[in-house]
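Below is one structure, written out as structure tokens; the observations come after it.
Missing here is one protein chain; the remaining ones are kept as they sit in the complex.
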Amino acid sequence: MYLPDFEYYAPDNIAEACKLLTQFGEKAKLLAGGTDIIIKMKKEVLAPEVLISTKNLGMNKIEYVPGKGMVIGARATHNDLVKSEVLAGKYASVSNAAKQMAHNQVRNVGTVGGNISNAVPSADLPPIFISLNATVKLVGSNGERTVAMEELFTGPGKTVLAQDEIITEVVIPDQKMTGSNYIKFGLRKSGALAVVGVAVAVQVENNVIKDARIALGAVAPTPVRAKKAEEFLKGKTVSDELLAEAGVIASGECKPISDIRASAEYRTDLVRIFTRRALRKAIDEGHV
Amino acid sequence: MANCIVDKDGVKRYLVTVNVNGSDFTKVVKANTLLVNFLREELDMIGTKKGCELGDCGCCTVMLDGKAVNACLVLALDVDGREVTTIEGIADGEDLDIVQEKFIEHAAFQCGFCTSGMIVSSRALLNENPSPSEYEVREAIAGNLCRCTGYVNIVEAVLDAAEKK
Partner (left out) sequence: MSVKIKRDYSYVGKSLDRNDSYQKTTGRAQYTADLKFPNMLYGKLIRSNVAHAIIKNIDTSEAEKLPGVKAIITAKDVPAMKFGLSPARFDENIFCIDRVRYNGDKIGAVCAVDEETVYKALKLIKVEYEELPAVFTWQDAAKEGAPQIFEEYPGNLNTEIHHKFGDVDEALKNAYYVRTDRLQGQRTYHAFIENHCSVAYWDGDRATLYSSCQSVHYVQYHLCRVLGMKMGDLRVLKTHVGAGFGGKLDPTGLDFSAVILSKITGQPVKMFYDHEETFLNGRGRHPITMELTTGVDKNGKILGHKYKAILEGGAYTGLGIASTYYAGSLLGVLYDFENYQFDAYRYVTNLPPCGAQRGHGQPQPRFAFEHHLDLIGEAIGVDPIDMRLINARKANTVTLAGYEVKSYNLRAANEMARDASGWKEKRGKLGVGRGIGVGNGGFVTGAGFCQYRTDLPHSVGMIKIYDDGTQAFVYSQAVDIGQGSDTVLLQMAAEAMGYPYEQCTMYAGDTDLSTLDFGAYASRQTLMAGWAIKRAGEDIKQKILEQAVEMFRATGKIKEGWAYIGNRELRPDDLDVKEGIVYVKQEPSLTLTFEEVARRYFVTKGVLIGRGWYHPGKLGGNHKGAAVGTSPAYSSATQIAEVKVDMETGQIECVDTWDVHDSGTIINPKLFHGQVHGAFYMGIGETIWEEVLFDKKTGKLLNGNFAEYRLPTALDMPPVLSLTLDDSWEPNGPYGLKEVGEGATTPTMGAVANAIYDAIGVSMTELPITYEKVWRALKDKK
């Protein structure tokens, strides 16, 4: 296959990267792991005249910062998330979600920032990040800002990032949630996009659900919260019937399409099933 | 950029040095040179194969700083100064690596086209996890498709090459 021609830059710091993004405008794209953008270029979906490699920008640490939360550098790879003891110790559900993405070779180079900014509706990390109330730091030529993960996405492949902005880190704040979980349903056990992805985070005390966040992937133009299902759960005692009903409600809060992988009808029912199963797992396993 | 030269038609080329199987190779390439083509065309190392070229089949798998990656999705310029291990670098001279020996013993290949990538993925796994479970082996090679063997003998070979617990 053929990769179209482009100019290549490898800036040494974020400021320089933002400057290049401003200088070239629409002609330039950032290159992180490459597992999305190189494929798009080979398929001729994208043909940027300039690629700005992030290889020298660092941003790949995963550390817990007291007072701030779990800070995940945007260039941390999916396997970095899988193998990080710091992350697995505090948010095992995020490590487990990262593990389900694509396959090993892609996980070794595909970055969190790249995955998020590519904004495919079926991406695996956004739902679990949203359920844990994560925020994203964006740095541009004019300064930096923090955006809630669930406000980052505006449509398939679209985010609120300005042309000159770079994602530098994802922060999961300290929280009261007692259990969380991400279930991905794909058409084979590896190397499959999510047909449906359900992430939940719950706060359960004395078998009563005090708080719940449910984020659905692959069933709408962006990841979406199942807010009605969340409201329904709050204040109620855990039971099989309760969780099943939450699943039914959540399935009414998605807008899936039919494509070559699955029909909208199937996806809707899978949301019902996996919302129930994800809640059950989050409650029973009792870890975030 | 300091390491960029422009020819009379305005085409830009860049200097890149990649350490492959222990030796540094310096070439001047266009930016759109993928690592798999750098290896196969610039360095004449044809052991790494091109199959799907979209990162799904894994027959282009090499190690980048010890981690298994799809060489068809990596730019040569992005691995400037880094270490790449290809299938040609798995054996030690005429001494085969134990993974290669066990592949032969267990007939873990038939047409052989996926084998370079499969052996590199397996070696990368055992470097990190010397005694994997069967599930961990299957997970590590899930990105390497094989149409001939159904993976049965491959998994056996990798488990046999692993350190016994």
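In order of appearance the chains are A and B, and numbering begins at 1 in each one.
Going forward, a contact is a pair of C-beta atoms (placed from the backbone, for glycine too) under 8 Å apart; a residue touches a chain by one contact, two chains touch by 3 or more.
Keep in mind the model is a prediction, meaning the values are calculated, not measured.
If you put the hidden chain back, the residue from B:43, B:69, B:84 or B:142 that touches it is B:142.
Considering the complete assembly, subunit B touches the hidden chain via residues 32, 40, 44-54, 56-57, 59, 86-88, 90-91, 96, 100, 103-107, 109-116, 119, 135, 137-139, 141-155.
Where subunit A meets the omitted chain, the residues involved are 1-2, 103, 185, 187-193, 260-263, 266, 269-270, 273.
The working rule: only the chains that are shown with their structure count from here on.
Rounded to a whole number, the gap between the C-alpha centres of subunit A and subunit B is 28 angstrom. Residues 1, 11-12, 14, 30-32, 34, 53-56, 58, 61, 64, 67-70, 73-75, 77-78, 80, 121, 139-143 of subunit B are the ones touching subunit A in the complex. Interface of subunit A with subunit B (complex): residues 1, 3-10, 31, 33-35, 38-39, 42-43, 51, 53, 55, 79, 102-106, 108-109, 189-191.
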